[in-house]
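Yeah, one chain of the complex is gone here, protein chain that is, but the others are all in their spots.
Chain IDs A and B follow the sequence of writing; residue 1 opens each chain.
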Amino acid sequence: MLRRTLLKTTAAAALALTFGVQAHAELNGPVNYIIPFGPGGESDISARLQQPFFAEKFGQEMVVSYQPGGGGAVGWASLNGLNGDGQTIMGVNLPHIIIKPAQKDVGFTTDSLNAFYMFHFTPDAIVVPANSPYQTLADLVNDAKANPGQVTMSGSGKASANHLAQIKFDKMTGALTTYVPFKGTGASVTALLGNQVKAQWGYTTVGAKQGDAVRMLAVAMEDRHPLFPDVPTFKELGYDMVGGAYRGIALPNTASAETTAMWSDMIGEINADPAFRQKMLDGGFAMLDISAADMPAFMADRVAEYLKDAREAGLIK
Amino acid sequence: MEFSHFLSALTPLNFALALFGVVAGTVIGSIPGLTATMALAILVPITFSMEPASALILLGAIYTGAIYGGAYAAILLNTPGTPSAIATTFDGYPMAKRGDGDLAVALACFASVFGGLVGAIALLFLAPPLSQVALAFGPIEYFWLSVFGLSLIASLSSGNLMKGLVGGAFGMILSTVGVAEISADIRLTFGSQTLIGGFGVVGALIGLYCVPVLIDLVAVPDRHLKVEEGVKTVRIGEAFALATRSKFNLIRSSIIGTLVGILPGAGGSVAGLVAYSEAKRTAKPDQKFGEGEPNGIMATESANSATVGGGFIPTLVLGIPGTPPDAIVLGALLVQGVRTGPAMFSQSGSIVFTFIYGLIIATVLMLPAGLLIGRYAYKSIVTVPKAVLVPTVGFMTIIGTFAIRNSVSDVIIMLCLGVFGWVVARFGFAASPIVLGLILGPIAEQGFVQGWTIGAATNNLFGMFFGRPISQGILLFTLITLILPLIVQWRKSRRFEEANQ
Partner (left out) sequence: MTPPSAMKSGGQIGSLLASLFFICAGLITLYDTTSYTDRDSQVFPQTVAIILVVTASFSFIARFLKPSDEGGFGTGIWWRRALLIIAMFLMGFLIPKIGFLPAGVVAFSGGLIAAMHERWSAKTFILYPISGAVVITAFYVLFKFVLYVPLP
C-alpha cells in the first residue's frame, strides 16, 4: 500500500518536473527590441514606454534599436533570419504587414511573421491646425465636395493606415480629397503645422502631442477617447469608421512555442499594469490586449478586413 | 531664463554627466559606423532613473561630442566618422597629408565649440521665433534645397563640373534602390533580397571614403601622414590664432549651421556642405580651398556643431524632431512624463532651460576635452606603424558597417562600393558627390513628389514650384552658385587676354 503510494507520488513528481522544465523558457541577458522604423514614431514611443516596465518586472535590459527602410519592409523581411532564442523581438504594424506583401514581393509574407501580441492601436483621426477654417468635420467634407481635389491631406506613407483611411472616407462621403504621403507621422505633422496642407490624416497621438496647436475633427473609435471628450467619433457623425494602425510585437518564426508563450505573457503583464496603461492613454494611444492565444482569430479578421478595403481602394488587385 | 536654471545646470551630477557625455560622444563619433543616433538609442534606458533635466544634459552632451568626433576620422583617415563630417574631409585630409593634421584637429575643436555655442545660444534666446522657420519649409523648399545641394557638389568638384554632376546623379540613383518610401514599388533590386534594404548612407560613406584610402595605403611603402619633425607642442596656439583671424567665417558658418539644423531632416551633412561652399565662394585669392585650407575646416565644423543647438529648436518648441538623435531625446522625455510639444516651454520651462544651460556647459567642456582627445588621437594615428594601422582601420570598418543593421550583407555591399569607389576615383569621379547624392536623393524625391501632388491638386503647379518666396531665394542662390564661378572665370580670361595684347 505504502509502496504503491510512493510509486505514484514519485511518478507524479517526475511528470510534474518534466512538464515544468519543458514549459519554462527563460531570458538570459539583454533583449534586442528592433523597431523597423526611424526613431520618433509611434512604434518607437510605445516601445520606449514599455522599456522601464520591462526592466522593472523582468530584471533584464530591453535595448531598442532601429532598422528603418521601405516603411518597415526591410525590418520585417529580415526578422525570420534572426536568432529565435527569444532574445530578439521586432515591432509589427497593421495594416502594413498585411497590405505590403499583398502588393508586391517585399521579402516576407503576413503569415510568416510570428506576431505574439498586439498591445495598442492608434485610432485614425482627422487633424487640422488650430487656426484652420474647418471647425467641424462637416466643414471639411463640404469644402471637399465643393472643390474636388483641392483639400490636401497629409499622411504617413502610402498603402498605410492613413492612406487607407483617406480612401475609405472619400468613398463614404463621395468627396475627393488629395492624399499627400510623407515619411512618417512626424513629417506629416510638420506639413500640417506649416499649412502646407489643409488637414492631416493622423492619429489621436498627434492630438495628444500637439495639444492646443491642432484640432481634431473626428476620431475613428467606438466611443470618444478619454483624453478628448469634446472630439466626436466618426460613428456619431454618421460615418462607420473605426480603426487605425495596430501595433504589436513578433518573434522570429524559429522561436519555440514556449518562448512565444513566455513573451506573450510578459508583454501581457506590462499591458495589464495600470501605470503603463495610464501613460499610454495620456499619450493618446488606445489599448488592446490580443495575446498569442487570440492572435490567429484576430489576424484572420484583420486580414480579411484590410484586404477587402485595399481591394476596394484599388491598392491591390 | 533665471539664473537659478544656470545654477541647477552646474550641479556636480549634471557637470559630470556633461563631461562624460562629451567624452563618450567624441569617441563614438570618431568611429565610422557608429552614429550619435546609435549611441543615444543605447543610453536612453540609463536616463530613466534620472531627473529629466539631467537626462537631457547627458543625451545632449553625447550628441555634441559625437558631431565633433566625426572630424577625427575625417581629417586623419579621410573617412567621415559621422555623415555630418563629410565636408570636413575636403580640406581636413589634405592638411593631414602635408603634416598639419594636429593643426586641423585643433581647429576642428575650436570651430566645433564656437558653432555649438552659437547654436545653443540661438536655442536659448530665439527658439520660439526660429521654430517658425521649421514650419515655413515645405516640401518644395526641401526640393530646391537639395537641388542647391547638388549644385554645390558640382561646383566643389574643382575643375570637373561634369564628373561631379555624374557622381551626384549616380548617388541619387543609388538612393532609390530598394523599397520606395513614397509608394509601394521596389526599385532597382533586380530581384535580389540583399538589395531590398538599399544603400545606407553610413555604409556607403565607409565604403566610398575609407576603403579607397586603405587600398592606396597598402600599395606604397610611404608613411600614411607626414609628420613634421621638431614640432613638439600641439599647435593649439597656432590654431587659436587662426580661429580668431577667421571670426567672420566662423560666425557665418555657425549661423548657416543653426538655420539648417532647424529644418527637420536636413542634418549636419547639408549644413557643412552649405557653409563650406559659402566660405569657398567668398574666399580670398590666397586661400586654396580643397588643398588644405584651414578656413574650410572651420566652416564645416562650426556649421555641423551648430546643428545640435539648432535641431533642438523645433524639437523643444514644436515637438518635431530636427534630427534622428532629437527624436530619441523626445522619446526619452516622453517616458519621463514630460509633455513634449508646443506646451513644453511653458509647462516644463525649468527643465528646458536647465537643459540648455547644460548644453552650453557641455559645449564649453568640449574645448579642453576635445583638444586632449584630439591630440591623443592624432598622436596614435601618426605613430602607429602603417602595418598595424591598415588592418585596424579595415577591421573597424567591417565591424562598424555590421553594427548599423546587424547585417553581413551590408558589409559585403560596403566592400563592393569601396572597390568601385576606388576604381572610379582613379579616373576623376570622386566619392563626395556620390555620397552627397545618396543623402540628398530622398530629400529631393520626397519634396518633388509631395510638391507635385499638392500643386497638381490645387491647380497651382507653376506657382507651387516657382512662386514661393523661400523657394525663389534658394533658386536664386543655386543659380548664383553655378553661374558666378563661370563669370569670374570668364572675366579672368578676358583680363588675361587684355594683358597679353
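Going forward, contacts are C-beta pairs under 8 Å (C-beta built on N, C-alpha and C of every residue); 3 or more make two chains touch, one makes a residue touch a chain.
Predicted, not measured: the structure shown is a model, and the values here were computed from it.
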Which of these touches the unseen chain: B:Met50, B:Ala136, B:Ala169 or B:Leu461? B:Ala169
Quick one: which of B:Leu13, B:Leu126 or B:Val423 touches the chain that's been left out? B:Val423
Considering the complete complex, identify which of B:Ala87, B:Val449 or B:Met464 is in touch with the unshown chain. B:Val449
Per the whole complex, from A:Thr88, A:Thr152, A:Gln166 or A:Thr233 the residue touching the absent chain is A:Thr88
Using the touch rule from the top, list residues of chain A that touch the missing partner. 30, 32, 61, 63, 65, 83, 87-88, 158
Positions on chain B contacted by the hidden chain, ascending: 34, 38-39, 42, 162-163, 165-166, 169-170, 172-173, 176, 180, 182-185, 187-188, 190, 211, 214-221, 385-392, 394-399, 402-403, 406, 408, 411-412, 415, 419, 423-424, 426-429, 441, 444-445, 448-449, 452-453
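Methods note: only the chains that are shown with their structure count from here on.
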Per the touch rule, the chain B residues reaching chain A in their complex are 37-38, 41-42, 44-45, 48, 134-139, 178-186, 193, 196-198, 264-265, 314, 318-321, 324, 326-328, 330-332, 334-335, 337, 339-343, 405-407, 442, 446, 449-450, 453-454, 457-459
Could you please specify the touching residues of chain A with respect to chain B in the complex? 38-40, 44-45, 48-49, 51-52, 55, 61-67, 69-71, 73-74, 77-78, 82, 100, 103-107, 149-150, 152, 157-159, 178-183, 186-187, 189-191, 193-197, 209-213, 279, 283, 315
